[in-house]
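The complex appears here without one of its protein chains, the remainder shown in place.
Note that the chains are named A, B and C in the order they appear, and that numbering of residues resets to 1 at the start of each chain.
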Amino acid sequence: MKKIINNVEDIVPEMISGLVKTNADLVKQIDGTTAVVRNDAKFKEQKQVGIVSGGGSGHEPLHAGYVGDGMLSAAVAGEVFTSPTPDQIYEAIEAVDQGQGVLLVVKNYSGDVMNFDMAKEMAEADDIEIKTIVVDDDISVKNSEFTQGKRGVAGTALVEKIVGAAARSGMNLVDVAALGQRVIDNTKTIGIALHAATVPAVGHPGFELANDEIEYGIGIHNERGYAVEKIKPSKELAHELIEKILSEFPDQTGSFAILVNGMGGTPLMEQYIFANDVLKELVDKNITVGFSKVGNMVTSLDMQGISLTIMKADAEWIKYLKEPVTTIAW
Amino acid sequence: MKKIINNVEDIVPEMISGLVKTNADLVKQIDGTTAVVRNDAKFKEQKQVGIVSGGGSGHEPLHAGYVGDGMLSAAVAGEVFTSPTPDQIYEAIEAVDQGQGVLLVVKNYSGDVMNFDMAKEMAEADDIEIKTIVVDDDISVKNSEFTQGKRGVAGTALVEKIVGAAARSGMNLVDVAALGQRVIDNTKTIGIALHAATVPAVGHPGFELANDEIEYGIGIHNERGYAVEKIKPSKELAHELIEKILSEFPDQTGSFAILVNGMGGTPLMEQYIFANDVLKELVDKNITVGFSKVGNMVTSLDMQGISLTIMKADAEWIKYLKEPVTTIAW
Amino acid sequence: MKIELINAKKWIDLFVEKLETNKVVLNELDTAIGDGDHGTNMNRGAEAISAAFAKKEPENLADLYKTTAFAMIQKVGGASGPLYGTAFLDMSKAVKTDNLELGDLIKVGTDGLKRRGESDYGMKTMIDVWQPVSEALSEDKFNQQVITDALVKSKELVATKGRASYLEEKSKGHIDPGSQSSAYLFESLLEVIGD
Partner (left out) sequence: MKIELINAKKWIDLFVEKLETNKVVLNELDTAIGDGDHGTNMNRGAEAISAAFAKKEPENLADLYKTTAFAMIQKVGGASGPLYGTAFLDMSKAVKTDNLELGDLIKVGTDGLKRRGESDYGMKTMIDVWQPVSEALSEDKFNQQVITDALVKSKELVATKGRASYLEEKSKGHIDPGSQSSAYLFESLLEVIGD
């Protein structure tokens, strides 16, 4: 393993410190935690529902890169691929509540769900009103009441954008949470890997792929997917992922938003080529794309790969997606 | 080689097409070329000096990602690591000239210099006033009148930001060019690689490094550097690169701007850790940092590595660096 | 059978030791069917427990379990932090008034795991080790074989909770990392109380 780091145990605090130092006009760190909160000029004046997200590190710029006017109020970073602890989440909630309550945006992993739940219990003891939405956009995992359910992956960035914009517009907590849930229900993602990520504390890639293989349906924590196949041209990959996602949307009228997301080690060049193929195919299928975005938005350390998110998005959601924000990375 | 592409020959047109399709409100493509020009609402109203840059592809988001209000007027993409041809550059100049002349921002590579020169000659034949500035911020290469001189690398993004902001403010061509030259003279970069890039047409990495080796002084086209050494902790890397760069700045008073740039395959996590170490060391040295930025700004395909740029920047330049822009990627 | 403060403290100390020794093993198990951090997570918890004990020697059983719980909750994160944390917190509350029989104590912890994890026995989680151990303790049949059997049985299951559940069928044939760390917990207990 070759990484530009110091001690493995110091990765998260040092990363957060680097992020905060280089963006002091936008964000600040809560002392003694790895929670990052808004520090922009407008923050204190704007009375709005707070939006707090967080999760394991290794998915940068998610979540800290999305803290700012019009998106998240705070983000809490856990260790690499490890949910943050309840006390850190609780401190972030305390720091951003303006009396209008706080929405927690949680990715569907047992660790995240449990730690955010414990933090919610702590905050409620302080009479802060809390709602939680759990993002589970990854359709490569079967949903069943007997399992953990689907994972939260790249669609999380779009969900955070929409609820962030809605909260800024003055929407109340109950409505923002309900909106967030509707958005989640209409957001579907699937990802592929060309090369697994190397967790620093482990020191080698999470799984091995041959020089001509890709893994379909990977998660953002090196979870293996549902199939290993030979690599195909971008066009064919786009076709397969689109077919898979569209089968989840029986109604293909109205407009859609898409996100082509790089997993961390895949350059923008390939992401744009893939996006080109995705948009071509969607045009051929007469699907209206009202919003599209390309980039390393929700990564998995140095994983090479890409994910495609498609959201059935009404005009209001598209408007929320397009509104300008002042964050580090949106 | 595993890449998400179709045919190797179609990489650049498909990439540009993907970029333009997903950002139609910001940029458009000049028909029959891989040149990208501003398409935002303000473009036609703003009468200003045009800023045109370009170069080989593989450095995304440079340059097309920096086209927009307050930065570049147009960007011309060549084949991977290959300067674009004069006729494409000429068309971009034609498309953005508003009668106030056009500044060409060229990275110091013989191909770029020659092709932009030929385009300049073509545009001058149409009575368009042209000035050229050549960015050569890479201090890992010796400067000498008998050689090609230093290369243009990550500092290019900062130069484009400053001349773009100055042009928007209404500065005339001669002054923008002179400003650009002063900025270049005060911008110094050095980079390291953990893993070389794979040029798609070649199919294997440009050079090999052992599992514990890094290469110092690499260029952005897989040019090898001046030394191969064992990898060190981020702190020590930061120390070495800073020492090397600061030796170029005899006067360390006043304020400085820094850019920690990811080479394409290195995740943000490592970039922030490195940035943290850089800022710590600069604080220890009593150096004032007025602006800092971290991210994949000027990449080299899937190269793993990082570069550090330090610019001695007066208050006006810092202001230009901080002004908001509407581009895809700044 | 009950356990007194001095032995309970030995129990947790031994657990801490085993977690530190087996960090890499747990990471490797978690790399196969999870995200590769269970060893690192539990080791962070182990260090926090040691630090808390060094700062203040626990005065009674409730204090011992609460200190353990808080260290896990505040320093581990992930799934294992709230799970071990909740188990020990519930155990701490339960022994406040009355030192329970060991089988009952571990049952309280097991119930905590089920509540926090919204899960149950047979889902290929640490519960697959806690529950048989609690039952064996109650029936006075607790020994190494009980732990090993629980691990082996759980190994062949398909996971339906936690990260391993994303692998569906492919989770079969791998030891669940949380079950392995729980095995260390109960092997430590065994070393203290004997068969």
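Here is the rule we go by: contacts are C-beta pairs under 8 Å (C-beta built on N, C-alpha and C of every residue); 3 or more make two chains touch, one makes a residue touch a chain.
Because the structure is a prediction, the values reported are computed rather than measured.
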If you put the missing chain back into the full complex, which of the shown chains would it touch? B
Omitted-chain contact residue, chosen from B:G18, B:G56 or B:G164: B:G56
Out of B:D87, B:D175, B:E213 or B:E281, point to the residue that touches the absent chain in the complete complex. B:D87
Had the left-out chain been drawn, it would touch chain B at residues 56, 78-87, 109-111, 114-115, 117-118, 141-142, 146-148, 151, 199, 201-202, 206, 219, 221-224, 226
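The rule is short, and it goes like this: only the chains that are shown with their structure count from here on.
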Considering only which chains touch which, how would you classify the arrangement: line, ring, star, complete or other? line
In chain A, the residues touching two or more other chains are none
Using the touch rule from the top of the page, what residues of chain C touch 2 or more other chains? none
